[in-house]
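Sending over a structure as structure tokens; questions will come in a sec.
One protein chain is absent from this view; the other protein chains keep their places.
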Amino acid sequence: MKRKIGIVGATGYTGVELLRLLSSHPDVEISYVTSREHAGSRVDAMFPNLRGYVDLEFSAPANDALSECALVFFATPNGIAMKSAQVLLDAGTKVIDLAADFRIKDIAVWEKWYGMRHASPRLVEEAVYGLPELNRAQIRAARLVANPGCYPTAVTLGLLPLVEKGLIDLDNVIADTKSGVSGAGRKAEVHTLLAEAGDNFKAYAVAGHRHQPEIAQTLSNIAHQSVNPVFVPHLLPMIRGIHATLYAKLSAEADLQPLYQQRYANEPFVDVLPAGSHPETRSVRGANFCRIALHRPGNGDQVVVLSVIDNLVKGAAGQAVQNMNLMLGLAENTALRQPGLLP
Amino acid sequence: MKRKIGIVGATGYTGVELLRLLSSHPDVEISYVTSREHAGSRVDAMFPNLRGYVDLEFSAPANDALSECALVFFATPNGIAMKSAQVLLDAGTKVIDLAADFRIKDIAVWEKWYGMRHASPRLVEEAVYGLPELNRAQIRAARLVANPGCYPTAVTLGLLPLVEKGLIDLDNVIADTKSGVSGAGRKAEVHTLLAEAGDNFKAYAVAGHRHQPEIAQTLSNIAHQSVNPVFVPHLLPMIRGIHATLYAKLSAEADLQPLYQQRYANEPFVDVLPAGSHPETRSVRGANFCRIALHRPGNGDQVVVLSVIDNLVKGAAGQAVQNMNLMLGLAENTALRQPGLLP
Amino acid sequence: MKRKIGIVGATGYTGVELLRLLSSHPDVEISYVTSREHAGSRVDAMFPNLRGYVDLEFSAPANDALSECALVFFATPNGIAMKSAQVLLDAGTKVIDLAADFRIKDIAVWEKWYGMRHASPRLVEEAVYGLPELNRAQIRAARLVANPGCYPTAVTLGLLPLVEKGLIDLDNVIADTKSGVSGAGRKAEVHTLLAEAGDNFKAYAVAGHRHQPEIAQTLSNIAHQSVNPVFVPHLLPMIRGIHATLYAKLSAEADLQPLYQQRYANEPFVDVLPAGSHPETRSVRGANFCRIALHRPGNGDQVVVLSVIDNLVKGAAGQAVQNMNLMLGLAENTALRQPGLLP
Partner (left out) sequence: MKRKIGIVGATGYTGVELLRLLSSHPDVEISYVTSREHAGSRVDAMFPNLRGYVDLEFSAPANDALSECALVFFATPNGIAMKSAQVLLDAGTKVIDLAADFRIKDIAVWEKWYGMRHASPRLVEEAVYGLPELNRAQIRAARLVANPGCYPTAVTLGLLPLVEKGLIDLDNVIADTKSGVSGAGRKAEVHTLLAEAGDNFKAYAVAGHRHQPEIAQTLSNIAHQSVNPVFVPHLLPMIRGIHATLYAKLSAEADLQPLYQQRYANEPFVDVLPAGSHPETRSVRGANFCRIALHRPGNGDQVVVLSVIDNLVKGAAGQAVQNMNLMLGLAENTALRQPGLLP
């Protein structure tokens, strides 16, 4: 029998992407999709690609209905899941938050970056950071998973082997990252209009971005010391895709290509490209992969790691489905087996 | 001495385009630029391309300041100019409205399509429709000019010679038009986000669009009989440019290429391409031209006219500057002499 | 046991799209993929989205290997399949040509438009035009299928119900069509460079395009009289997607919405949208659907049909897989069940 799944706040891009992926999942059934604003209207009227796949209307969120689900995704803005998760967990429903409510363990840091009081610090403690390549066993056992941010997924997977093995100077790590505009969500805003963000490129939030402390927390945990990388995000004139260009200095000799290939040999969704490659964001368009390539210009101690994901898939909904599969005891790659769409 | 010019509502795309064009105009001085919302902030903070060119802050609109101008442009939403124009005209200030308030002579038709009561029907009667290729002499003498819509400019210039000479079946005219998203303005809206309108194409408003009655009015006036073309607009995944593909049936034999070349021989901004050409929107990017090519597939009675403009230039701000030059007795092409930006 | 499948000329966009779709097909195995130029190099080195999905090298084409396949796709330029199909058919291998070699029944017409002598006129006679919505039974029984062109698929499906029922004036049909650049293939050419075709829009081949006689042939067959629509293609600044805007005049009263819904009620890949809709190309990105909407502006006798497909899927590789499924006796929608990628 299929497990019932709920999605709270399914009118954004992570929502429609969850619907697209789950619509072909053989073991779960999307039974409840909420939107306060669009309650009563058909899901496929808003997202016509789902005509014939999702025969549902948006409902106003209601805890009774949600708590009948085996698992509920929160595809909501920051600050929503932290108020609703406890009730669902108490009812035996598992929860994955695609927003940032449970990502940062230090409540003071979270409150500073997200500009609000945290409503459930105790759940932050319980929540597992949903990067399967790092925390697979804990995710399998978790009731509550904090799905990682899009940039942190690309950056962390790109640096993980080097940090785990202690091979780089941790004071000298730079993450120059570039994202398509779907990362900004499906909100009406001037700066992401096609007439503003199209045919244009710029950096943003150079003074500080919320994903920096998330990356710093994960890398620090791995390194058992404080790591505080420089993080500069940029906005790409395209819809999907993140490219992280990562700079580090080797502090010990290392053979990078086998290091990465061994670290990720059993990972279904991390693909280490042949030496000298340049991964393209389009190679993962619509797919749950992170593709990584390693460079050492002039064979010096400078390492350049290139890491690409689809921000809506491995950077959000795909990784959430991967986590769901783990939490429900299903094959990890169920509903995630499609190659990217190229061209 | 330079004439003082005001722009009401200069925070949209027609506003910034007026500023770009007028900043190099030798005979006028932009002296007053208004925005209720952004009063007090620098113009070039919003539009950094104007750094070094426009040393002004936005002001709250005030009739005293505006009426010191020789001419005021309204780059406002529909329904604003009709409330403010009379005061300025009374003070001796000329007015060009880039919105639709004075375009449609039949008040009932206007009120139906624009969904509000008209505040100054008498001024509608006085206003001259600002298509220089049709009404140059009246524009020169006008106090109040209704700057044409973007689609109507491309469609009307494309059909004008055929309608003037009575060469086509007027019951069988189709205008299939395509516009870049800047035509929708600089408003925060979901459907013109890069993530929605990018990498996508669709028709819209097939049931009826406000530019259809404007086109019908002009063509009917020329033909001295009612013309009611089929008009279907589409949204292009790009920023600037309109392409009108116009279909008509010849009702009499005609030699199209010389007909168009002669009609537009003295027009500074209409360029009839060699027979067999396919005009590209990029050939007019940033320039005030309308480029037209004529086709008669299989040499039958079917005519296909291709007409391109930059919707923000010949379709809005450029044509408005052209009208201003005429109204102020200046050389018609002043500040409009730059070629398009290609690639 | 899986059937062996070959693809001749798999380095173009229809080739990689066939590989993407077939890589998840449970009943067939891609066993042989040819490219003269890239023989010996890995398929997934050229198309990195297929890493982990297609573990093959390109081979030089060889008839022995191809004739071991149950079915061979020709994803080659025009003029190749007509020279090779007979040998394969003789060996019992079925053939689907994605190029134009077998689409036009009148050899003289074909030779005029394609600029070469036809090498196997007899096979043209035998070949079935692979539009399942029109010829499903014949396709099931066919050895040789001519996969329809991309524009003809969108246009024919958009007009089919009207022409079958004899409801429109056949002398007055206009197809204004717009295509993404992937329709031009993966050839190094100046006019489809991003710096040329990006941020730009133009018509092309207004004097005549090869897809016009193909459309005319199909509509004439349905109507049992000569139909010769006006056909004007345009190039969109995007990768995938065709939008056909179709104009016709009703010659008899008709209720369009139920007419189309009934005609396509049992079609798995034609989706008639609710009245008043505007189909978007992105709703079918990567999916095998044709989505159609019907309009009758002002409730007059003018019909406007909007029809969208992904030119690489329903317009090429997806339709070819649909035809293959029919020819091999498999469920028609196998490997074609994914929704489109939106945004």
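Per-chain residue numbering starts at 1, and chain names A, B and C are given in the order in which the chains are listed.
Operating definition for what follows: a contact is a pair of C-beta atoms (placed from the backbone, for glycine too) under 8 Å apart; a residue touches a chain by one contact, two chains touch by 3 or more.
All values derive from a computational prediction rather than experimental measurement.
**Student:** The chain left out here touches which displayed chains?
**Tutor:** A, B, C
**Student:** If the hidden chain were put back, which of A:3, A:42 or A:234 would touch it?
**Tutor:** A:234
**Student:** Of the residues B:61, B:286 or B:315, which one touches the chain left out of the display?
**Tutor:** Selected residue, touching the omitted chain: B:286.
**Student:** Considering the complete complex, identify which of A:164, A:189 or A:280 is in touch with the unshown chain.
**Tutor:** Looking across A:164, A:189 or A:280, the contact with the absent chain belongs to A:280.
**Student:** In the full complex, which of B:188, B:223, B:250 or B:273 touches the chain missing from this view?
**Tutor:** In the full complex, the listed residue that touches the missing chain is B:273.
**Student:** If the missing chain were put back, which residues of chain C would it touch?
**Tutor:** 13, 180-182, 184, 186-190, 192-199, 237-239
**Student:** Please give every residue of chain B in contact with the chain that is not shown.
**Tutor:** Spelled out for chain B, the touching residues are 13, 16, 20, 23-24, 47-53, 182, 186, 199, 239-240, 271, 273, 279-280, 282-287, 291, 312, 337-343.
**Student:** Using the touch rule from the top, list residues of chain A that touch the missing partner.
**Tutor:** Residues touching the hidden chain, for chain A, are 172, 174, 176, 178, 195-196, 198-204, 206-208, 230, 232, 234, 236-241, 243, 245, 247, 276, 278-282, 285, 295, 297-298, 302, 304, 306, 308, 343.
The rule is short, and it goes like this: only the chains that are shown with their structure count from here on.
**Student:** Would you mind pulling out the distance in Å between where the CA atoms of chain A average out and where those of chain C do?
**Tutor:** 36
**Student:** Starting from the mean Cα coordinates of chain B and chain C, work out the distance between those two points in Å.
**Tutor:** Spacing between the chain centres: roughly 39 Å.
**Student:** Going by the contact rule already set, what residues in chain A reach two or more other chains?
**Tutor:** Answer for chain A, listing residues that touch two or more other chains: 13, 182, 186, 199, 239.
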